[in-house]
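One structure, pasted below without further comment.
The other protein chains are all here in position, but one chain of the complex has been omitted.
Moving on to chain A:
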Amino acid sequence: MPQGLEHSGTSWKGQQLKHRQSAVDRLDPRARVVAVSAFALVVVLSSDLMALSLALAGSLLLALVARLNLKRTLRRVIAMDLFMLFLILMLPFTTPGEPIFHVAGLPASQEGLVHALQITLKANAVVLALLALVGTQTATTLGHALAHLRVPDKLVHLMLFTVRYLEVIGQEYKRMRRAMQARAFVLRANRHSWRSIGYLIGMLLVHSLERSERIMDAMKCRGYQGRFYLFDDMRLTAVDVRFGVLLALFLSLLIGLHLL
């Protein structure tokens, strides 16, 4: 049962959210990671508006095939766009070039506008593809896929342990925060608040450190000697090969548009 790579702030409860089974789930997790990386690389390096629009259309199609939840996906894409909004709004006014219109006496250049458009297209195309192909895996599957792809062990373990303990640490934070509230603490913009929040974060770090030591002890007690074991055999199937060929053709098209 795949559970999407979901999270909301401090809680990984979102992992329980189910996503609908789709054709994407039949692809090998490794193939999905590699595909997204190749796609992102090509998209980020291209500057042709036509190619970028096509890329966005392609990732929209992927999102449809992956049967992404419309509301949840929109919320995430918009969150990212808001993050970039400032940059996009500023670019036409800060890039020198042919002015096409003026706002409050400031000229907006065509080059800047094109640049802003490019960035928007690139970011949305890559994020949609990521959500469709990688976002539909569990964090654990993603970790294992990365391990099978020979990503350094340390990074993979860092990710898997983060997934496992994010909620535990999040709960510790909430518990301490509630204990503070129970003693009438209200967050204000004053030294007392800042110091208290500083203590809270410091305490959280200390607790996490102690917990990591206990986890290490518990692992040693079960004979841990520096090795982890992966259970899932990941096998490439005909579906993956077909998807790979399709993607390669699509990417060639994107690159080809650029050379024209």
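Worth pointing out:
The working rule: a contact is a pair of C-beta atoms (placed from the backbone, for glycine too) under 8 Å apart; a residue touches a chain by one contact, two chains touch by 3 or more; residues count from 1.
In the analysis below, contacts and distances are computed from a predicted model.
Among the names given as "Diguanylate cyclase", "sn-glycerol-3-phosphate transport system permease protein UgpA", "Transcriptional regulator" or "ABC transporter ATP-binding protein", UniProt records the absent chain under the name "ABC transporter ATP-binding protein".
The omitted chain makes contact with just one of the residues A:Val34, A:Val168 or A:Met234: A:Val168. Among the residues A:Arg67, A:His148, A:Arg177 or A:Arg211, only A:Arg211 touches the chain that is left out of the figure. Where chain A meets the omitted chain, the residues involved are 1, 3, 12-13, 15-16, 138-140, 143, 160-161, 163-165, 167-168, 211, 214-215, 217-225, 227, 229, 231.
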